[in-house]
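Here the complex is missing a single protein chain, while all its other protein chains stay put.
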Amino acid sequence: MTMMTAEQYEESLRRLNLVVYMFGKRVENVVDDPIIRPSMNAVAKTYELAHRPEHEDIMTATSHITGNKINRFTHIHQSIEDLVKKSKMGRLLGRETGCCFQRCVGMDALNALSIVCFDIDAKHGTEYYKRFVKYLEYVQENDFTVDGAMTDPKGDRSLPPHKQPDPDQFMHVVEEKKDGIVVRGAKAHQTGAVNSHEIIIMPTLSMREEDKDYAISFALPSDAEGITYIMGRQSCDTRKLEGGAMDQGNLLFGGHEALVVFDDVFVPWDRVFMFKEYEFSRQLVEQFAAYHRQSYACKVGVGDVLIGAAQTAAEYNGVEKASHIRDKIVEMNHLNETLYCGCIACASEGHKEASGTYCVNILLANVHKHNVTRFPYEISRLAQDIAGGLMVTLPSEKDLQSPETAKWLKKYFEANHDIPTEHRMHILRLIENLTLGTAATNYLTESMHGAGSPQAQRIMISRRINMQEKQRAAKKLCGIE
Amino acid sequence: MTMMTAEQYEESLRRLNLVVYMFGKRVENVVDDPIIRPSMNAVAKTYELAHRPEHEDIMTATSHITGNKINRFTHIHQSIEDLVKKSKMGRLLGRETGCCFQRCVGMDALNALSIVCFDIDAKHGTEYYKRFVKYLEYVQENDFTVDGAMTDPKGDRSLPPHKQPDPDQFMHVVEEKKDGIVVRGAKAHQTGAVNSHEIIIMPTLSMREEDKDYAISFALPSDAEGITYIMGRQSCDTRKLEGGAMDQGNLLFGGHEALVVFDDVFVPWDRVFMFKEYEFSRQLVEQFAAYHRQSYACKVGVGDVLIGAAQTAAEYNGVEKASHIRDKIVEMNHLNETLYCGCIACASEGHKEASGTYCVNILLANVHKHNVTRFPYEISRLAQDIAGGLMVTLPSEKDLQSPETAKWLKKYFEANHDIPTEHRMHILRLIENLTLGTAATNYLTESMHGAGSPQAQRIMISRRINMQEKQRAAKKLCGIE
Amino acid sequence: MTMMTAEQYEESLRRLNLVVYMFGKRVENVVDDPIIRPSMNAVAKTYELAHRPEHEDIMTATSHITGNKINRFTHIHQSIEDLVKKSKMGRLLGRETGCCFQRCVGMDALNALSIVCFDIDAKHGTEYYKRFVKYLEYVQENDFTVDGAMTDPKGDRSLPPHKQPDPDQFMHVVEEKKDGIVVRGAKAHQTGAVNSHEIIIMPTLSMREEDKDYAISFALPSDAEGITYIMGRQSCDTRKLEGGAMDQGNLLFGGHEALVVFDDVFVPWDRVFMFKEYEFSRQLVEQFAAYHRQSYACKVGVGDVLIGAAQTAAEYNGVEKASHIRDKIVEMNHLNETLYCGCIACASEGHKEASGTYCVNILLANVHKHNVTRFPYEISRLAQDIAGGLMVTLPSEKDLQSPETAKWLKKYFEANHDIPTEHRMHILRLIENLTLGTAATNYLTESMHGAGSPQAQRIMISRRINMQEKQRAAKKLCGIE
Partner (left out) sequence: MTMMTAEQYEESLRRLNLVVYMFGKRVENVVDDPIIRPSMNAVAKTYELAHRPEHEDIMTATSHITGNKINRFTHIHQSIEDLVKKSKMGRLLGRETGCCFQRCVGMDALNALSIVCFDIDAKHGTEYYKRFVKYLEYVQENDFTVDGAMTDPKGDRSLPPHKQPDPDQFMHVVEEKKDGIVVRGAKAHQTGAVNSHEIIIMPTLSMREEDKDYAISFALPSDAEGITYIMGRQSCDTRKLEGGAMDQGNLLFGGHEALVVFDDVFVPWDRVFMFKEYEFSRQLVEQFAAYHRQSYACKVGVGDVLIGAAQTAAEYNGVEKASHIRDKIVEMNHLNETLYCGCIACASEGHKEASGTYCVNILLANVHKHNVTRFPYEISRLAQDIAGGLMVTLPSEKDLQSPETAKWLKKYFEANHDIPTEHRMHILRLIENLTLGTAATNYLTESMHGAGSPQAQRIMISRRINMQEKQRAAKKLCGIE
């Protein structure tokens, strides 16, 4: 089996033995938990679409190791075209799920490691790349979903890892054994963690020699002994528990984030991809971050959903022909397509690394992500403008079922006689979901902080710009030699 | 009793016999319902602060009818100073409650009627103003909270009231009796409806002669027979049912909106303030809207809370000295104070109407509100930037109480050793509340649509600008005579 | 004579013996120089309008010293109403001149000194205030235009005055005599310098004890011995030399800035208002700056002209009814009136100082000015959008006079048969003037840097915000005690 179906994926998750906590209790059945399940559905979509002929070109690739057809999420980019298709895959899945489908982070971790392992070996004569390729083949052949884990809790932000009062604030090695290492620490904000078969750990920032115990990268099965997952909660999360078919907005899909704790977990050597080569930590961080900033192509797809919802709401409200409504729809599209330009351009301007892996243009990937920290907020604001105030004053779907109130809702919330009032309520709940509810945590806040907060991108832009060239040009034109 | 205490206010609500539905069921005890109660608390704050010496100047006024000291929310503005104090009262209460305190809408309705009743009488020789003043005295002496209800469901937006397939889409008179009238219709998005003793109905738009049955204004006790309230739901509303002390963000206050249905309700003549004088409907709409757009002074106060929360989060995160954080805090304040300028300027540039009531500058009130449809979204975006991603990945407070997870949360979410981790969680939940949760529906979406959607303000700006004067000046300077 | 006419003002300037250089040459006749004269015309407007009954209320005041009716530009604000009228006077003159009328800076200097002299005396028992009042009476009785000069060249920005390699980079005292002092230094960017009778010097930043020789304030006749003026040039300045009646855009008015050099100039003691009381330099800077930031009320008036021009251009282009054009006009007005709110609010929220002078609210004055560094640029961008590309591709007015080309211009630039093509050209030249030409240097760049650059306002906003109050409110709401 090289490519799982959505059903096989779900079954494979049932075989995992994850330690997951939510609302202070252990979750016994992760897959069927009503709060978690929509996020599983979203990952499952990455499996389902790979089997659809119309999406085959985007969703699948040919493994450069085995020559097998594989899900693109397990692929190492072999060309500019691969990079561009990755961006298109993100938009496609964002549009089909209306949320975060979680699987890109592992793809980005694999690609970044494929470069850095090679480069470490070239300098140090180590064998990381061989290990990595073997691990990669295992992931590809099993079509695994991989969590790529970078963000440490970080404790006191003014101190480097080795100066922290609590050394566990950054993931580090606590014991070195013959057959592997023991690690301790935690990774925060882990998207899709409990829907993953594997987890790849990377350092969270550029390390210096004093921090070399923290300059480590490795992979683990998600249910390795000593790993605990504590689910984060999202705005409106418990609407999924209400048993209805409207108020959660997006009836099918969602996302999740978790705190992942590593309490002295053993990692065998063949899953260790960086071990104290601190001077490569910055490269790994920057390249993973660049790939992952490209991955915010997905928000273009979520933007598609929100624009489609706003247009539909305008039609249901009977105001879609008003010039200001039309103009706002154009503006939403303009902003959304500007984001699309960013994720296409950073791919199209990519380059080949020594290992053969293609990497995005790092400057443009940062520029793209930086726009993602802005435009979805404005698109969301415009969607709320178009939706109208009813979006936040709408009674519950239970009021639509109760005979005493249903008559009033059906009577007074009808705006267009050809449209059932329920449809108007459905679409407004979707806009609520995307701009205030569970999906807003992804479309807005995760757009802000995922793959690095805005300031991280500004620092990278500052580093990657060739200012000398610009100054040379300016001085020449005005006569300063 | 001219001014109730908060406790008296709560007791007075218990005496009402409101018909309220929520989640498909009748709410038996409105005052103590955990979802509604925080909104009652917010209104109660308007009573409490009126008794505090340090706020007396802002919160109270002297009735121009009785000479008694009254709560400013029942006052008719007698000077520019009164108008300015109204804006300051809004900011004060916004800051103290962090939400919508609901009581301004009745004050705005009373003030608008105090002008329009007088003007109708002047033209038609009617006695509305006398009726109104008597009613006003009743409200002032009882220190009532009044709901001012303007927004009709509106049905097909392309048709005027009298052409609607369902004539009830706009509130109208269905029977004219000797002792009063019978009305039918509904008012949507009614802020604070179930916390009110009285409700004042106004037409929702400018009416023409054909629509004169819809050109009506009147007041009713909130529990008059035939009135039904259907509560709207808000993002994260059910967190208030969880019984905790953290995850709802704002532990004390909230807001609510309801659909209010009038199913053949009788109104005695002495509570009718406009009856088919359709040519005054536009004035009533515009002046009420102008007053109410001024009332968005409250969002400056809510902005204060969000800025204070963001600054606190930055300190708890240990990053408050980073130059980009400081700059974002300045930007938030700059935008918030720009809003403050708007609500002060429209008051300061107010004028006296024929009835003696002072009215805000209508152009500037619209300009102010129009900025309120924009800046809170940007302030909110910046708050999310400063807060960090943890705001949307934070586990529940129950995880902080469970021994299996509490140890990890306390260990890994500590960023500043001097600050209990719980405090960091509290402040992030408040930011979540204001930017995604129950308060976001007010700070963002209601800022967009309350007192009229953005396009309504643009139309008013267009109408109130003296373009000829500007064109005259331009032509003169460039030599076009 | 307490109030000069425009003609008397012009004559009074002819009596001055200023040393002015422009284009490397001494300007013999300053008043009639074609580049300078439009700026003189703009100042003259401040005299002319003071005699017009319809503007009397705004343009004049009653001296609190003599009780005489005086031009408001020489008045010390005695009430909130005075402060508000000052903002309205700025808008009025901005609208009537379409440029910088230069006279506010002296008014702001006089008002700031009226506070600080009083406060220094209160601390040190000095007699500055008496001196100042005598000087003020002299200015009021003669209706002088006064240049208020604050900005020093500043040399190396990283060093305080006393550490500068060249001590003259900040104005300082070089000799102390029995009858006065000798000063040396320069003041840059002096608006309206050569149209002024007097010049008041103030320190440019907060000084410490080591810099006390730089903590000086004094007044001089503008033609005192040792003062040299070097005129700055503006975009399109030489169009005024072309002798036409169209291409300069604004045919009547303009502004100017000059570098003013003080080469060992003697100042008698009765014109010295601060002498080494360095601890008051910060107050003087902040209060002058606040008054002067309020003065950017003028840009609202210039905005009126630009909006009027854009509307006229749209009509001449035949596109004024297009929905996007109307919407852009609304946006321009919205931004312009938002600026108006700022200058009104900082006045309306003013307060009385110990000397009896009313001072604006310093926080809001900074907020106002900060918006002035942004909105005129967007208004200008929208004006260019509405104007169309012809604004920058229009042939010269000489082409309209030449028979070989005039026929083509008249034929092909006609867009509306009822409007002479010349009119279309006139209005486009005015928009060019305001967005690229001589007036753009004032409407845009001076809006950015005049009365302090944006960062100066951000620092003041940061200082004047009560963050503790906001944090207290936030913590209380989320349960942090």
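A, B and C are the chain letters, set down in written order, and residue numbers restart from 1 in every chain.
Here, a residue touches a chain if its C-beta (ideal position, glycine included) is under 8 Å from a C-beta of that chain, and two chains touch if they have at least 3 such contacts.
Not measured: the values here are computed from a predicted model.
In the complete complex, the residue from C:Leu18, C:Ala61, C:Val173 or C:Ala186 that touches the missing chain is C:Ala186. The chain omitted from view is touched by exactly one of A:Val305, A:Leu400, A:Ala415 or A:Leu444, namely A:Val305. Per the touch definition above, the residue from C:Glu7, C:Glu56, C:Glu210 or C:Asp385 contacting the chain not shown is C:Asp385.
When the full complex is taken into account, the listed residue touching the unshown chain is A:His370, out of A:Arg37, A:His370, A:Lys398 or A:His449. The chain not displayed touches subunit B at residues 323-324, 327.
The chain not displayed touches subunit C at residues 21-26, 151, 153-158, 165-166, 168-169, 186, 188-189, 228, 230-236, 238-239, 242, 247, 257-259, 261, 317-319, 322, 324, 373-374, 377-378, 380-381, 384-385, 388-396, 398-402, 404-405, 408-409, 411-417, 432, 436-437, 440-441, 444-446, 448-450, 453-455, 458. Contacts to the hidden chain, counted on subunit A, fall at residues 84, 95-98, 245-246, 249-253, 304-309, 311-312, 326-327, 329-330, 333-334, 337-338, 340-342, 344-349, 363-364, 367-368, 370-371, 423, 426-427, 429-430, 433, 458, 461-462, 465, 467, 469-480.
Everything below uses one rule, namely that only the chains that are shown with their structure count from here on.
At the interface between subunit B and subunit C, two copies of one sequence, more than half of the residue numbers in use are shared by both copies. Inter-chain spacing, taken between the CA centroids of subunit A and subunit B, is 38 Å. The distance from the centre of subunit B to the centre of subunit C, each centre being the mean of the chain's C-alpha atoms, comes to 40 Å.
Counting only residues that touch two or more partner chains, subunit B has 458.
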